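Yeah, one chain of the complex is gone here, protein chain that is, but the others are all in their spots.
Moving on, here comes chain A:
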């Protein structure tokens, strides 16, 4: 009997102890993306835990899965997420409309470009801190340009001429994303430079003459001088071709520069790769400059104080500088002026960023809640245009039909006609 009593006492006291320990442990749950900055945060989290005494339970997910997980958890009100990395243009509108972001009223946003903040705030208090920006650039092969006697193109006319001249049986003149929905972001700057837009004041307008002209031009470029099978290519398919020396020019986001010149991954000497502004179109020279990743606190978080501590740490200048040194194009303006940081950043990247920060468009896709579905609709136009080398007789009618469908999506979510 005594034995039973003693063991009960021991058991009870150990349970009490562990309960106290549990109550004292400060924990937060953080969802990170499989992105270089997510990796950087992951590596630095032990330092944060040591400094703050907060235990960070983090999960790392691929971008599409992250959106799906967050949406499902928030919509079903079953989430225990405190802080999460987020893509403002992909999910920002939906998350903000549904009240899933905690407003950020105490943070200082003076260190971020104005056009970057326009999607982080949407007319009210900011709801996310921009982490990484990217802008569209033209990557090119200096050696091939020199051999063919071609200058770096400054306009779309020159771009097409260069693609034609550099195109051969073994090297594609130009590459850009052709895989339906994935191509929509890269097509956006072409649409802007032709004077068009995807959405204007809450109404889909990509059936306008300039937008259709841009889609035709994009299709002609890729259909005539693009790599084989470009309609199934996103950046992950084009990059290995570019690194293998099979492509002369590539228009895509600035974020890939670090990987392109990485000697472990590329077969072409780094000195042969050049980077330039996306050529100007007939109406404008306005490449996208977007916040590809931000970080936010979940509205339903029960640990907001701890969550804000983590947010402030994850968006600090020190980590931003670290990011820059790892070839991540950070959103903070100050790191782009830090001489120590600039020593290790390619001057071409600095110059194209400065140009885009001045002239860039903060959107690279239709900014709406049902963006995934809208991208699929526009993606069909891209594929039709590439398959017909921009000559499709159906393109204008197809664009009109797709605009109708995207407007229906806007109406469904109550965003139609909303600026």
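By definition in this document, contacts are C-beta pairs under 8 Å (C-beta built on N, C-alpha and C of every residue); 3 or more make two chains touch, one makes a residue touch a chain; residues count from 1.
Definition applied: contacts and distances are computed from a predicted model.
The complex appears with one chain absent; UniProt names that chain "Sugar ABC transporter permease" among the candidates "Cytochrome oxidase subunit I", "Sugar ABC transporter permease", "Membrane protein" or "Multicomponent Na+:H+ antiporter subunit D".
Among A:79, A:115 or A:231, the one in contact with the hidden chain is A:231.
For the options A:34, A:52 or A:71, the residue in contact with the chain missing from this view is A:71. Contacts to the hidden chain, counted on chain A, fall at residues 64, 68, 71-72, 75, 94, 97-99, 172, 179-180, 227-233, 237, 240-241, 244, 246, 369-370, 372-373, 376, 379-380, 383, 412-414.
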